[in-house]
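The structure's right below; bear with me while I get my questions together.
A single protein chain has been removed from this complex, and every other one stays in its place.
Letters A and B mark the chains as written, and numbering starts fresh at 1 in each.
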Amino acid sequence: MSSITLSAAASANAARRGNALGRRLLIGAAWLVFAVFLLLPLYVVLSEALKLGFGTFFDALLEPDALSALTLTLLAVGVSVPLNLVFGLAAAWCVSKYEFPGKSLLVTLIDLPFSVSPVIAGLIYVLLFGAQGVFGEWLTEHDIQIVFALPGIVLATIFVTVPFVARELIPLMQEQGTQEEEAARLLGANGWQMFWHVTLPNIKWGLIYGVVLCTARAMGEFGAVSVVSGHIRGFTNTLPLHVEILYNEYNHVAAFSVASLLLLLALVILLLKQWSEARLSRLKSNAAEE
Amino acid sequence: MSRRISPVIPGFGLTLGYTLVYLSLLVLIPLGAMFVHASQLSWGEFWAVISAPRVLAALKLSFGTALAAALLNGVIGTLLAWVLVRYPFPGRKVIDAMIDLPFALPTAVAGIALTALYAPAGPVGQLAGEFGLKLAYTPLGIALALTFVTLPFVVRTLQPVLEDIPREIEEAAACLGANPWQTFRHVLLPALLPAWLTGFALAFARGIGEYGSVIFIAGNMPGKTEILPLLIMVKLDQYDYTGATSIGVLMLVVSFALLLPLNLLQRRIETP
């Protein structure tokens, strides 16, 4: 009998050793994937950018074309993100607070831009507003330029970032339910008071999280903007397009310098995202405890 | 007939109206315009565009590399999600935070970085070259770039589901005599499958349409390493709107035809 116990214990030990070995292998594999897929590209961008020292690095960033590209990028972000923020709030409000026929279809449509190629996103605006487009003649007559100009870049950026805020808010607001809003109404709050004092503080972190993701994509959008921009240097180039031009001109150091600026912004966005996500998950775990 | 969840919460008309108008003006009408534009073509014209060998080659390349990348992500995404949820280890938080890098990094930056890495002269390219493997300017390089940009999808859809599976379930399976592999195969996998399919479908859809990260590493040789979105760009540069529209419609129709069954399958698994 004791030998049976012993062998059982031995096999349990062996299993535990096997588990520990498997665990180490899996962790090692995860580190390898992380290093090869995520760290190496980071390293390459920075090392290529600084190949010729900090002087050329900053020259590439402070050159007028780079600065005007930065301005244009900030402008596109500054217009598209607030618009999609308001849209996300409205969409999440009607989807999470009410029942109506066609609701799941609406949710699918909100997500639609995610499954459309960014190049198609650019294409559709060219088809509408380009010289040969549906409104082309009318726009030319009135001397309004949409495609190959700022409005086109903003429209394309909005299209590809439409779902971000709504997607974050819908599940969050559905989970939080409507009881706090009802309580506010019973205590005499009107619609706006209820929204400002109860709803908005409750969804704050989800909202910030969505805005951060939306900003990242708006800042970095390439395909859609590429189609509608016309690549007019110093006028309709955003930062990612500027990177492409420099790269195609074999000005690799400058290309990677501008790229490393975008990389830096991406890392800031990751930090912001991490921070808002942590606040959000704390909120959720508190809600779950109740 | 529309029953509100709570009739005392105002704003239904306003928010639904705004949502519909915004979505229609910016997404639905422009997309519809493309289909209207395409419908003005005769079937023969449309067919002539999409049956060209160059288009068919690009179609195969785009869907093939997107599928390969989604499958590869299905494996390494599962690995990363599992390790991040189940094992405490040094660097876990850093890896967890950095998983989203491909979403935060502009695709053009990813594109030139990966090209520099995988080009024959680049550090990884050189290493692969010693084994006789060419990465950049081949379909393999395209698939690798797509794997990078779609890496977060599977990880991020699996993580919350894995976190929700109580450890007791694995312990119960072990007490009933299942070995780790059997536990994974029979207990965890069925629970993870719907989320895995979601992540897979998202990665696949994004991969088909991806442009910025691919064009630098692809080499863009017509018929060999030219992806569909690039072909649309080429047609547009030649002011061939008919060609661009036809390819756009083809792309959307084929991806929805592929994603719809995937969606249905996922819903069927979710609601037994």
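Methods note: contacts are C-beta pairs under 8 Å (C-beta built on N, C-alpha and C of every residue); 3 or more make two chains touch, one makes a residue touch a chain.
We adopt the following convention: contacts and distances are computed from a predicted model.
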Protein name (UniProt record) of the chain left out of view, among "Septum site-determining protein MinD", "dihydrouracil dehydrogenase (NAD(+))", "Sulfate transport system ATP-binding protein" or "NAD-dependent epimerase/dehydratase family protein": "Sulfate transport system ATP-binding protein"
Chains on display which the left-out chain touches in the complete complex: A, B
Chain not shown: contacting residue from A:Asn202, A:Asn251 or A:Gln274: A:Asn202
Hidden partner chain, touching residue among A:Ala131, A:Ala183 or A:Leu271: A:Ala183
Interface with the unshown chain - residue positions in subunit B: 3, 6-8
Contact footprint on subunit A, counting only the chain that is left out: 179-180, 182-190, 193, 197-198, 201-202, 204, 283, 286-287, 289-290
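Keep in mind that, in the parts below, only the chains that are shown with their structure count from here on.
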Separation of mean Cα positions, subunit B and subunit A [Å, integer]: 15
Parts of subunit B lying in touch with subunit A, wherever the complex brings them together: 1-6, 8-12, 14-16, 18-20, 22-23, 26-28, 30-31, 33-34, 37, 76, 79-80, 82-84, 87, 89, 91, 95, 97-110, 112-114, 116-117, 122-124, 147-148, 151, 180, 202, 205-206, 208-212, 216, 228-230, 232-233, 236, 239, 241, 244-245, 248, 251-252, 255-256, 259
For the subunit A and subunit B complex, residues of the former touching the latter: 18-19, 22-23, 26-27, 29-31, 33-34, 36-42, 44-45, 48, 86-87, 89-91, 93-94, 97-101, 106, 109-110, 112-120, 123-128, 130, 132, 134, 155, 158-159, 162, 178, 181-182, 185-186, 191, 194-195, 213, 216-217, 219-223, 226-227, 239-241, 243-244, 247, 252, 255-256, 259, 262-263, 266-267, 269-271, 273-274
